[in-house]
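Yeah, one chain of the complex is gone here, protein chain that is, but the others are all in their spots.
Labels run A and B following the written order; every chain starts at residue 1.
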Amino acid sequence: MNSNILSFENVTFTYAPEDETVKPAVKDLSFSIQDGEWIALVGHNGSGKSTIAKLMNGLLFPQTGKVSAMGRMMEEESLWDIRSQMGMVFQNPDNQFVGATVQDDVAFALENNGVPHKEMVLRVKEALHQVKMEAYFDHEPHHLSGGQKQRVAIAGALALRPRLLILDEATSMLDPQGRMEVIETIRELRRATGLTVISITHDLEEAAMADRILVMNAGHKQLEGTPEAVFLSGNQLTTMGLDLPFAMRMTHLLREAGVELEAEHMTEDELVDDLWTYYSRK
Amino acid sequence: MMEKMIFGRFIPGNSIIHQMDPRAKISFVFVFIAIVFIANSAVTYGILLGFTLLVVFLSKIRLYFLINGLKPVFILLIFTFFLHIFFTREGDLLLDIGFIEIYEEGLRQGIFISIRFLVLVFITSILTLTTSPISITDGIEVLLGPFKRVKLPVHELALMMSISLRFIPTLMDETGKILKAQMARGSDIGSGPMKERIKAVVPLLIPLFVSAFKRAEDLATAMEVRGYRGGEGRTRYRQLDWRFVDSLSLLVLAGLAGMLWYFRV
Partner (left out) sequence: MDILLQEVGYSYAKDTPFEKRALTDVSLHIPSGSYTAIIGHTGSGKSTVLQHLNALLKPTEGSVMIGERKIEAGVKAKNLRDVRRQVGIVFQFPEQQLFDETVLKDIMFGPLNYGVPEEEASRRAHELVEQLGLPPEVLTKSPFDLSGGQMRRVAIAGVLAMEPDVLVLDEPTAGLDPRGRREIMDLFHRLHIQKGLTTVLVTHSMEDAARYADRVAIMHNGHCVVTGEPEEIFSNEEQLGDYRLEPPRTIRLQRKFEAKAGIKLGAISLTEEALAKNIALALLEGRDSE
């Protein structure tokens, strides 16, 4: 059993290969994702994130290097088979809703893969249950909120029972509540099924929940590691146009204001605990 | 104005008409359109009108909404009515005030044509008001099925239609939004001389096209990633369910045709 779900080996991609003045969108990128991991791929707008997403699902092929998924090299012959094992949710909730109603949309990928009708009915129900949208079975997309549409999109991906779920900026157009809904759904899914997830995002609060973060900058991998490790390189992130999580920003500001906190804090509760120790010590 | 038009819109419900199979409803409408032309007398037109009102009643769509929502159609109706009254010069002279002469045949024709027009508009509106666009598409796809043999891309046509329908509200919203954004920048489509108005359409149309293309591109990507490769090897999630009511409705229609034929002059 190969536990390597997706890997990039020295991948370089340029939109205009003949023009040497155009910098490659992705430069010599290598990483791999194991079964059951949650990876966040972060970077500001224009850092090469969206190109990577297209390389992951075979919408683009690299000029050099190798992309493989589910233990197979990504090429024309393996493409559809690989795609049937990965689900993808995109940025704009409206532009990926194919079906006329919620249930039709969830069934879309199943129809494409020739799943028999009886089985489809079961899977549509099951997938909508997983994202807690069963009450909206017959709703039309324009009566749903952005967060709800994204949850339907997740259900559409889950219905195929994929091994990998890719969220390509899936929360960036949502209001705070919609963002929470989607993030909660993913956490719940991870708890229940241990599904492998890649979230591509510029929101570091969201990235903080992942097991591992890859930071992209100008087409190459700038940093890689656990959220704690990545956030420790604070200034490097801010110069790249990314924002530290709130608790870390506060830790820095408090230090500037003269409160000598020693550790870095990822969550508000940790910070409050530390402040309390500081307070009770005085 | 547009908001009040109900032509082509769908009002969800659970009347017997709502629950009918779209194939039955579409066939019903087409057969009905043909049958209407059998009528040629007061009795037959009376039967048609009565039958139509019965269908409206069964659909549980309020007659008030139907009439209110079809106002623009009524203007056309009144226009044709008077056209017949004024320009048919057969039968007895009923009324003669100066230049207006109304003949019996003219009045008869005017009323008949109006009824014919009315029942056609009502029945087709009932179809769209009680059937979701996606069901209509499903119905059409199945009914056109036999034409696949002559290489008519039935599946693609149906998919195109259902996606277009799905995006109508989205694009309507967007049109409203862009229109307002440009109005806020002083562009005015609603007033001024014709030339100015035409010029004001450009700032509306270009963003709409740009966004429609962007949406189309995104949608194509999403569909491809979700494994869409055309109609071959695809299964269908939506199954149509032909029930007794559906057969009955077509039988009733046959009965209606027979009755009209019998009372025809």
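Keep in mind that, in the parts below, a residue touches a chain if its C-beta (ideal position, glycine included) is under 8 Å from a C-beta of that chain, and two chains touch if they have at least 3 such contacts.
From a predicted model like this one, the values you see are computed outputs, not experimental measurements.
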Query - Residue among B:I178, B:A222 or B:L260 that touches the chain left out of view - result: B:I178
Query raised in the report: Of A:S32, A:S172 or A:Q236, which one is in contact with the hidden chain?
Result: A:S172
Report summary line: Note that chain B touches the chain not displayed via residues 3-4, 6, 11, 62, 65, 68-69, 174, 177-178, 180-188, 202-203, 206-207, 210-211
Query raised in the report: Tell me, which residues in chain A touch the chain that this view leaves out?
Result: 44-46, 145, 172-173, 175-178, 202-204, 241-243, 246-247, 249-250, 253-254, 256-259, 268-269, 271-273, 275-276, 278-280, 282
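The rule is simple: only the chains that are shown with their structure count from here on.
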Report summary line: Whole-Å distance, C-alpha centre of chain A to that of chain B, is 44
Report summary line: Seen from chain A, its contact residues with chain B in the complex are 57, 59, 80, 83-84, 88, 90, 92, 94-101, 103-104, 107-117, 120-121, 124, 140-142, 156-157, 160
Query raised in the report: Any idea which chain B residues touch chain A in the complex?
Result: 132-134, 137, 162-163, 165-166, 169-170, 173, 214-215, 218-219, 221-229, 233-239
